[in-house]
Every structure is written in C-alpha cells, then in structure tokens.
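Every protein chain of the complex appears in place save one, which is left out.
On to chain A.
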Amino acid sequence: MAETLDPVTFEVLKNAFITSVDQMGEQILRTCYSFVIYNRDFSSALHDAHGHSAAQGNQDIAVHVGTLHFTCQDVMRAFAGDMHPGDVYAINDPYAGGTHFCDVRLIRPIFADGKIIAFSQSNGHWSDVGGSVPGSFDVTARDMFREGLRITPVRLFSKGRFCADVACLIAANTRDPASIIGDIQAQAEATQVCEREILRLVEKYGRDTVETGLAAVQDYVERAVRQRLAALPDGEWETVDFIDRDPSGPEGMIPIRIKMTIRGDTVTYDFTGSHPTIGSIYNSAFGATFSAVAAGMKTFFPDLPLNSGFYRAFSIVAPEGSIVDARWPVAVTGFLMPFEKIMNAIYEMWSRIMPERAIACAFNLEYLLTGGRDGRRADKPIYMFYDWLPGGWGGRNGKDGSNVTTACFGTGLMSQPVEGQERANPILTTEYEILTDSAGPGRWRGGAGVRKTSVMLEAEDSVISYICDRERAVVWGIEGGLPSMPHGLSLTRAGQSEEWLGSVFSDVPIGPGDTFSRPTAGGGGFGDPLERDPAKVVEDVADDYVSVARAAKDYGVVIRVIDAELCRYEVDAAATEALRAEIREQRRGWLETDPEHVAEAYRAGRLDTLDVVRRYGVLLDWDKGTLLPRSTAQFREQFAKRSAAGWRDA
C-alpha cells in the first residue's frame, strides 16, 4: 500500500500521526487527576478503521504497548453499527486484551465524510477502581471479584452528550469519585485533540490518502522489522524466569518458560511449559503477555516507531490457562510480575543474538500501598499513600548498568517527591538513598538500587500492602555476572525489633511510630566480576556504591584506605591477585555446598544474605533462615548457566 503514496506524503503523514498522539499525551499530563497518570503511567494511540494501531506515543509506558488495539477492537465489536461522531467509549477489561482494571481506556471514533476513518484512544492508570483495598491491588484476591470494577465497553459520551449516568456509576464504585470524573473529562478531551489533527490531515490530503497512510505506516514498520529479522541467522533460544511462589501451592518458584524461534523474517515466542495460573494476583491475561513480548523485543529495535506493523512481525504460543494466558475470572491485577519476567527473559535471549545491546536482569518493580485516616487533622480525612521506587538495571556489554532507574515496565514513569508525600500523608521518610552493595557484581556491574525507610506519624485505621517479587527469583547476572540481592520489606513496630514481611503481603495493620523499610535490588552483573578493572572498583568504593568488604568478597579486590575524608583509596595489587586466585579456585565448590550448611551458617550469623545468594546460590526464608530446597535447586540451575558458565578458572 505504501507504493501508492509518494515518499513525501508518506513521511509527512507518518510524523503527523505520531505528533497527533504525542499531543494527546501532553494534554493528559497537564490535565489529569490521577497521580499515577501524572507520574506517566498512561499511553495513547491512533488506530485505523479496523482498530489496528497506526501510532503510539513516544513517551508511552511500555506496559501498555501492544494492548491498545485489542481494547479498540473490543469496543468496535460491542458498538458495531451504532457508532456516531461525538461518541466516546470506555473499557478496562483485561480479559479482552487490556492489562488490569486500573488501566481505563477512553476510545473515540473519528469520522470523515460520514464514515469512520480512525479511532483515538487514551489509556490512563486511575488511582482507584474499587475492590477490597485502596488502590485496587489486593494481593490475596484469587478472582476478579475482589479486585475492582470491570468495565466492559460502555458509552460515556453519546453524540457529544456526556452520559452522566454511566460515568457516575463508574465513579461511584471507586474511592475517589470526583477525581475519576476529572480524569474521564481529561482523557475524553485528549482523544479529541487527536481527532482534530486527523481531521486537519483529511482536509489537507483527502480521506483516501489519510486512510492509505494509516495502513502504510504499519506496513513500513513491519517491513523494517522483517528485514532485520531476515538478516539474523535462524535459530532457537530458550530460557526460564520465575515468579517467587504460588501462595496456594507448595514451596518452589513458578516457571515462565520461553522458547524463541527465528525463521527467515519471522519470530515466534512459545510459552509451552509455563506454570498454570497461581493463587494470587500475579497472573497475566493474554493481552498483557502480548505486551510484554512486544516491549521486550522493542528494546532491541529502539529506533522503530511502535504500531501494529511491529506486532505483526512476531507470533506467540501461550497455553490456555497458564500464568501467561489467564482467563476470566482469574485475578490478574499483578500481571506486572509475569510481565517483567517475560521482558527480562526476552532481554536475555536477544542479548545472545545482539551482543552489542546485551543487558542483564533489572530489579523488580515494587509498589507499596498504605491507607487509613490522617490523625494530623481534626477531621481525620482518608489518606492513600502509594509509592514505587527506582532500582538498578542490568550490567551491559562494556558499560555498568544504570543506577536508580524506573522499572522496565515503563522507563518514563517518575518516582515521587518525598516533600509532596509528606504534605499529603502522615508519614515521615527518614532515609531514601542509594544502597551500598546493592548492585550485582560483574565485570560490568549492575546499576545500584536504593533503600527507603519511613515512619508512620499520627494515623488511624491504617494498613500496609506490598506488591513485589524476586525475593527468591533474585535479579540475575549474565555472561558470568552475579545476582544482586533479594527484594522485601521489613517492619519495625514502635519499641520492638525488626520483622521481615517479605515481598508480597496485604492489609497488615500499622500504627504511629511503626517504621517500614524496603530496598530495591541493583541490576544483575555482566561478565565475571574477577575480571573487573580494580581501578573501577576503587572508584565505586570512593563513591560508596561498593563497600571495602564487598570489594574483596565479590570482586577479589583488596583496597587500602589512605584517607577516607579525602576519598583516597588504593588497590593492593599483590593481595588482589592472590585473593582473586583463591576465589577462582573455590567458587565452583561454593555452588556445590550443601544448602543446609549454608542455611545454618546464615542462622548463626557467619554468612549474610549477599554471601548466601552471590556465593552459594542458596535461597532461604530470609526471616527465619530456613532453607527453601526446591527454590534453591531451581536457582542454582540457572546460576550455573548464567553465571558460573561464564567464569574463567585461570
């Protein structure tokens, strides 16, 4: 089809489509009410008359990529033959290709010459869509009925008239109805911004040309991807990543298996062998799985525009009822957890195909939800404190990983200012700093994570929930690089000692004076840490990214402190050489050590968490120190492939 457009018109339309979508994004950022949207958990798309995506926003969050056309098409099915200019529809249905209930999409048909030529779609993460807990993330949910309001396609504007009845029904099922109405208005306006641009193009170029352009831009991207695939050797690559556990199953990590096959100009991702859905919200429906594959692969084609042409270049095999193809009414609000596993697994496979873009595993997204009544004010208003932290990204081929960066589910997402949080919530943060030694060691180390510690002030009826993972499926290194560290939250009740609550829990009561603290992991290491230039280790020590003690343990680099006040350190070259030789000799043996002995040493305080994970490849219940035998076996199997296989022995 592209042949029918001259090159100028094609290029002009291609850029104009993207601009029209970016304008939607800009409008939504400036007018939204949901702080989650404001911090950039949103996306926008322009679709052709068939609902295929012709353009997505440059700043869109990765996690929505590749799902917007599904929801557009579901709306088309629902309202076939009954769409009119000025209509706007809403949908948030993960079982129809959406992500989770919080992501609510508003879709507007765009008419030219009395016929639909396109659709514009604005998708934003609302701060609440009802359900059993504030923020609509109940980790104990097993099915959708506790999760929140499912919106199958509804009409919110009919021929330009606001359907207040429907909108109010939706808003009334949430904890913040006034803001929800504000977001509906903001998103509906955003879709109109795109409509205005498309109609301008129709006026200038004519309906047929614009229609051809909407298809041609997809063909263009498909052609570009296929050409690159065809230039790669055919082959098969396989890997597995894990969710920590199934709360309703026995001990053992939950595998997500992917086999990637490149044949000619096609690529297939086959999830056969992945675990069935589990008894928590950490399941993914097909739309979200599709999105994870698209986003993971897009990372290796960063320059190409995103649209359905990209999505046509790959196919997915996902067994029905598996953790990557959950069906109604299985709970899927926590789809982000399988999502990030799929993304990182795809990073790992593509890293072998494109070593110049290779990257180890990134830290895991974490999401903290606290809510209750603010005791600082006489009227004790409801407060909702939702927080997410940046962490470290994986080491790269020739480059350390990025420090403190947003999770891979969307690198445009912004972390929140503590000063804003402290105004709005009865919470005082006492520490929010880079965590020394959080990065996975490697010739190119992972990026550093952080630790944030907060104390609850005057508050009543407050509970805390935490959505995270990789407390066991610890962030891994590649090419000989080491894992970083486990995720998990600790709570210290006023006047008591610290307790480990781990990476997933819900509705734990919390009161004034209680302190909660959680780290984010650094990224996994890339390459053998014993081959890291000692000069780089010294620099890391001067900046406190790495401690003197772990410089020795992880890198075999012995550092002498000359004058800490002046940041003067030096490498003891002879001692370093000796220590590195010693580690080389012993490290394969450490991985064979009886895990029970490791657990015992941990309980006795002879080994710390980082020793247990990085040296022995052992996973424990980090609170009690008891061994997780099945999880450890799974972890060691991958450790051998990703880390130990990349070590040189002399």
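Everything that follows uses one rule, which is that a residue touches a chain if its C-beta (ideal position, glycine included) is under 8 Å from a C-beta of that chain, and two chains touch if they have at least 3 such contacts; residues count from 1.
By definition in this document, contacts and distances are computed from a predicted model.
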UniProt protein name of the chain not shown, from "Multiple sugar transport system permease protein", "Aspartyl/glutamyl-tRNA(Asn/Gln) amidotransferase subunit C", "Acetophenone carboxylase gamma subunit" or "Deoxyribose-phosphate aldolase": "Acetophenone carboxylase gamma subunit"
Touching the absent chain when the full complex is considered, from A:112, A:154, A:316 or A:359: A:359
Residue in contact with the excluded chain [from A:10, A:95, A:311 or A:639]: A:10
Sole residue of A:302, A:381 or A:495 that reaches the chain not shown, by the stated touch rule: A:302
Given A:431, A:533 or A:637, the one touching the chain that is not displayed: A:431
Contact footprint on chain A, counting only the chain that is left out: 2, 6-8, 10-12, 14-16, 19, 22-23, 26-27, 29-33, 35, 38, 40, 58-60, 62, 178-179, 182, 185, 189, 192-193, 220-221, 223-224, 227-228, 298-299, 302-303, 357, 359, 389-390, 393, 396, 399, 402-406, 410-415, 417-420, 422-423, 428-434, 450, 453, 542-545, 565-567
